[in-house]
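Yeah, one chain of the complex is gone here, protein chain that is, but the others are all in their spots.
After this line comes chain A, so read on.
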Amino acid sequence: MSAVKSLDGNPDPRDEIVEHLPSMRAFALSLTRNGAAADDLVQDTVVKAWNKIDHFEPGTNMRAWLFTILRNTFYSDKRKSRREVADVDGSFAETLSEKPHHDGRLAMRDFEEAFARLADEQREALILVGASGFSYEDAAETCGVAIGTIKSRVNRGRARLAELLHLNADDSMEMTDKATMAVVNGMIPPGRFSA
């Protein structure tokens, strides 16, 4: 096993932690829904990762490793405190962008409020797969569950969001497919129907 100290000439993987801070903060916020709690969670994660760096296999996905520590810390804190620290209408809501959606489709604020109401496990699955670009495989490993479980959490999370936002697949098809339809219609060669 290789030493982690940079004294021996090997790069210290811990130097890489700083690069992952922005995404760790985003993931932490999606779990805690509270800016101050999110940063405390990131701080605890950094300290743990620093001290457990021997458990990290160089060359593997450091972000997934850090996210695993972060979520384990989140759930173990939550078990310890036995209380819900969600602050759905308070500080999380304050961080929301107030500007209207550029095309008026889905108001961002409504979306974030609906998102904050999902079960933790659905929120994290959606963020990992839908936003942070994790593969289903990495997301499953990060959460310590089977790939199928992640897929079903993503699907249930999406369905719940749609329900909370009073959307259904048909309505939204109508809204977003107008442009597609226009293109499709425009591509029909003139005279096609008269042939």
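Just so we're on the same page, a residue touches a chain if its C-beta (ideal position, glycine included) is under 8 Å from a C-beta of that chain, and two chains touch if they have at least 3 such contacts; residues count from 1.
One rule holds for everything that comes next: contacts and distances are computed from a predicted model.
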Point to revise | Complex member absent from the view - protein name from UniProt, among "Electron transfer flavoprotein subunit alpha", "ABC-2 type transport system ATP-binding protein", "Anti-sigma factor NepR domain-containing protein" or "2-isopropylmalate synthase" | key: "Anti-sigma factor NepR domain-containing protein"
Revision key, fill the gap. The listed residue (A:25, A:78 or A:117) that touches the chain absent from the view is A:25
Check your understanding: Footprint of the hidden chain on chain A, which residues?
Key -> 5, 14, 17-18, 21-23, 25-27, 29-30, 39, 42-43, 46-47, 50, 95, 97, 105-106, 108, 111-112, 115, 126-127, 130-132, 158, 161-162, 167-169, 172-173, 175-177, 180-181, 184
